[in-house]
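Have a look at the structure below, then the notes.
One chain of protein is taken out of this complex; the other chains stay put.
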Amino acid sequence: MTSLRHQPLAHLALAARREPPVADAGVTLRALPYRPSIILRGESGDAGFVAAFRAGMGFELPLDPNRISSHDGVTALWLGPSEWLILGAMGPAGQGRLATALTGHHHAIINNGDGQQIIALSGPRARDVLGKLCPLDLESPDLAPGHCARSILARCSILLHPQPDGAYHIHVGRSFADYAWRLLADAGLTYGVAVASGD
Amino acid sequence: MLLLSCPWCGDRSEQEFACGGEAHIVRPLAPEDLDDRAWGDYVFMRRNEKGLHFERWRHVHGCGRWFNVARNTVTHEILAIYQVGDDRPELPE
Partner (left out) sequence: MSGESNRLTDGGRIDRTRRLSFRFDNKTMYGYQGDTLASALLANGVRLVGRSFKYHRPRGLMAAGGEEPNGLVRLRQGGRAEPNVRATEIILYDGLVAESQNRWPSLEFDLGALNDRLSPLFPAGFYYKTFMWPASMWPRYEAVIRRMAGLGKAATSADPDRYEKQYAHCDVLVVGAGPSGLAAALAAKRTGARVILADEGAEFGGALLGNGQQIDGRPAIAWVAGIEAELAGAENVRLLPRTVVTGYYDHNALVMLERVADHLLQPGPGQPRQRLWQVRAKQVVLATGALERPLVLANNDRPGVMGAAAVQTYINRYGVRPGRRAVLFTNNDGAYPVALDLARAGVAVAAVVDVRARAPIGWRGDLDRLGIELMADRAVLGVVGRKAVTGVQIGKLNEAGNAVVPGLSRHIDCDLLCLSGGWSPTLHLLSQAGTSLQWDARQGCFLPGKARQAVRVVGAANADFRLQDCLNLGADAGNAAANDAGRRRRGRGPHKPLADVEPALTPPRPIWSIPGTGKGGGKAFVDFQSDVTADDLRLAAREGYRSIEHVKRYTTVGMGTDQGRTANINALGIVAEALDVTVPQVGHTTFRPPFSPVAFGALAGGQTGPLLDPVRRTPMHGWHQDHGAVFEPVGQWLRPYSYPKAGEAMAAAVDRETLAVRTSLGLMDASTLGKIDIRGPDAAEFLNRIYTNGWKGLAVGGCRYGLMLGEDGMIFDDGVTVRLGEDHFHMTTTTGNAAPVLDWLESWLQTEWPELSVYCTSCTEQWAVAALCGPNARRLLAELCPDWDLSAEAFPHMTWQTVAMGEVAAGLEARIFRIGFTGELSFEINVPAGHGPALWAALMAAGEKYAITPFGTEAMHVLRAEVGFIMVGQETDGTTTPDDLGLGRMVSRKKEFLGKRSLFRRDTMRQGRPQLVGLLTDDPGHRVPEGAQLIAGADPAPPQRGLGHVTSSYHSPNLGRTFALALLQGGRARQGETIHIAYDGRAVPATVTGPRFLDPGARAK
């Protein structure tokens, strides 16, 4: 069934472009493929809920604002005091395991993977290019790897997930993917843009 | 462009927030017991202060939480930021 899954940026035919890599491109853009993910709702202050998550998933849910935690290919990103994005291994089996663990605690699990596109922005000028569109202080320690932040990219809502290698994973709603991609590609022109495909 | 300190996310630019108008307006528990004027006051009448103003903001492009702000509407000085449900802080007019 995965093959039926249509990628939000398929119309740009990014893989087929095979443009010669821009030798000294300031930034590289990449549309990451589908990853199963969910939004998890529950109360940070509900010790039972937090413990149940730990028991079911084998790691701690990040309770501090804008922090992330990871374990065994699964990453939990803090979105709000009662909201997390759980990224990876959240297909039916993973979801079932989590739902079972959380039984009896007030929570909600909302499928999210189809509704999102992650655009990876990397390269030596990634921060400058992102800084054209996003009002966050990207040099702040609050945005070091290990953190995440919801904000805006020009006029659409994003979740920003800085990577250890200086790249940014920018999560946008599926319907905004084309807009966000074009914004970034245009902003990157100043420093040269390369397009990469795949992971 | 204001700089608001979200109680959860810290300093963020005004663009990430939506203002929800005057704070501390409590919905009457028994609306049907109110006459038209009293109900109209609750629905329509706002203080529109020049100076100290208590208002609600939501971090819409962030954690999604509503919170309260005490702001001077003349100078835009932010005098206090506090959680929904907390009492209005004591501030000089």
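First chain written, first letter: the chains are A and B, and each begins at residue 1.
We take it that a residue touches a chain if its C-beta (ideal position, glycine included) is under 8 Å from a C-beta of that chain, and two chains touch if they have at least 3 such contacts.
Bear in mind the structure is a predicted one, so any value in this text is a computation, not a measurement.
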Which displayed chains the unshown chain touches: A, B
Subunit B residues that touch the omitted chain in the full complex: 1-3, 13, 18, 20, 26-27, 31-32, 34, 36, 39-40, 42-44, 56, 58, 60, 64-66, 75-78, 84-85
Residues of subunit A in contact with the chain not shown: 1, 4-8, 10-11, 34, 39, 41, 82-83, 106-108, 110-116, 128, 131-132, 134-140, 154-156, 173-179, 182-183, 186-187, 189-192
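As a convention for this text, only the chains that are shown with their structure count from here on.
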Between subunit A and subunit B, centroid-to-centroid distance (C-alpha), Å: 32
Residues of subunit B that touch subunit A when the two form their complex: 8-13, 15-16, 60-65
Subunit A residues touching subunit B - in the complex, by the definition given at the top: 65-66, 79-81, 83, 135-137, 142, 149-152, 157
